[in-house]
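Yeah, one chain of the complex is gone here, protein chain that is, but the others are all in their spots.
Showing subunit A:
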Amino acid sequence: MECAVDAQSLISISLRKIHNSRTQRGGIKLHKNLLVSYVLRNARQLYMSEKYAEIYRMQQYEEVMTVCNEIQELNPLEEEVMEPASPCPSATQAVAAAEATVEELAKDPSVGTFYRSCCCAAASTNEPEEDLEEYPLNSCDFSPPACTRTTVLDLDTHVVTTVENGCLHQDCCPCQSAGSLAPAPPRKRKPDFGYDAPELPDFAPCKRARFEDFSAAVASSTVTAATESPEPSNISNLISIFGSGFTGLVSRQADTEQSLNGQFCSKQALASLGAWTRAIVAF
């Protein structure tokens, strides 16, 4: 980037340009609006990555404190192989984090409408509707309500561990659920989770949905320039990573109705706790 440009102001400038083009003499200029939509996309990608980095940093701090407390409570652990168990309601924890994420973004009025739909898409997989009903569901509704998945990131080995329907998949790709999701490419996450813009093509479909709502007010020849193909699975994975990896550890004990699953989750959480501990100590 050539200068310290505020992504948020770029977004609002671009939207204003598109809005003004409606009333320009000579009709809407397709070329100019297409170029403006590219700027919009670029600014949005940067804004999203900055937001997530910020959220990660805040949550990391919280979790460091929580985990430190819990380490004192727990006995020394041995790492054991997970046996398949009934599905873990990881989605609950994932959603808890997702809600926090969504609320964060929703507080920002100018872009709230833009990003709200994106984050709640993942959260809407199986969620208490009362908190999310005001957010529009859109084409990102990709996971069926029965999806139960936990995704944990091991900072040491940089391996994303996905548990789905009781099976442990120790690999870098999330599993498919009901065939509606495409596998994400292996991601090597840096400890500081500094997302580059290219790593977030996932938001294109949400962006497109949101953009459509906006441009419904614009005449028909304005186009959305969502060039990347939809990868809704990556959005849920990102949320899950945040959720299970952090808040998931905290709230697993609060889940009383699924004691068996809670047990499973706790085992998994404990197993990975060692990894977290190591990572934290490294800092």
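In the analysis below, contacts are C-beta pairs under 8 Å (C-beta built on N, C-alpha and C of every residue); 3 or more make two chains touch, one makes a residue touch a chain; residues count from 1.
Everything below uses one rule, namely that contacts and distances are computed from a predicted model.
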- Item | Among "Presenilin", "Serine/threonine-protein phosphatase 2A 55 kDa regulatory subunit B", "Proteasome subunit beta" or "Globin domain-containing protein", UniProt-listed name of the chain not shown | "Serine/threonine-protein phosphatase 2A 55 kDa regulatory subunit B"
- Check each of A:Leu15, A:Val39 or A:Ala53 against the chain that is not shown and name the one that touches it. A:Val39
- Query: Going by the touch rule given at the top, which residues of subunit A touch the chain that is not shown?
  - Reply: 1-3, 5, 10, 13, 17, 25-27, 29-32, 34-35, 38-39, 42-43, 46, 208, 212, 221, 223-227
